[in-house]
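Before I ask anything, let me first share the structure, which is written out below as structure tokens.
Removed from the display is one protein chain of the complex; every other protein chain stays in position.
Entry: chain A
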Amino acid sequence: MSTPDQSKGDRSRDEVLAGEYVLGVLGGSERRQVEARLRHDRQFAAMVKRWEENLTQFNDDYAEATPPDQLLAKIEDRLFASAATGAVSKGNLWNSLLLWRGLSFASIAALGLVVGLDYAERIRPKPQAMLTAELAGENEAIALHARYDGSSGRLSFTPVATGGAEQRSLELWLVEGEQGPISLGVLPQTGQGELDVPENLRARLTQGVVLAVSLEPFGGSPTGQATGPVVALGEVRP
């Protein structure tokens, strides 16, 4: 067991290391070590975040410089040209799963949130029988496991963690390809109940689309677009 003095020393050491990381004086391999630690050491990550905020005033030392005209087009080419050919990058969406996996299943709430879809077969060819998505965020506010049964048309959610409870609403969004998000509705405040996916959107809930949950003012986004932070995000897959 460490004495208070020792732990204070450790904390100071960590504060210095966090500051060195944010300043940027560390070498490449040390930066990788720090970044690896940031992924699992919340307290240390908070130190780094605090330094970033404390030192953000230094950013005023940078003037502004307009980048070349065609640069945005190049970026969009890099991002969207490949998406247009159907190769949707999954990797980054799934990065958030690291946290999701880290959440203890012991914390699974007994909230069975069942969304009745009343799937109508006439709308379009039947999708794969069962699709699932894990929707996770990095701030622990919530993580959901979503299961969509194509044959019954039922979409069910199991919240696997809740926290930072506020009197706000969670709104579910459907993100298709690179298009803007479409609201699927506000999740029931109690974690119990049913949500009807609008009929005109049911056909679009297929493999490859992304489900996202954002934190919105009570009752849902007033603008029809996500306004709050995205607390969970995940791709629908078989």
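Keep this in mind: a residue touches a chain if its C-beta (ideal position, glycine included) is under 8 Å from a C-beta of that chain, and two chains touch if they have at least 3 such contacts; residues count from 1.
Going forward, contacts and distances are computed from a predicted model.
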Complex member absent from the view - protein name from UniProt, among "Xanthine dehydrogenase family protein subunit M", "ABC transporter permease", "Sigma-70 family RNA polymerase sigma factor" or "ATP-binding cassette domain-containing protein": "Sigma-70 family RNA polymerase sigma factor"
Touch list for chain A against the chain that is not drawn: 9, 12-13, 15-16, 19-20, 22-31, 52-59, 61-68, 71-72, 74-76, 78-80, 89, 92-93, 95-96, 137-139, 141, 173, 175, 177-181, 210, 212, 214, 225-231, 233
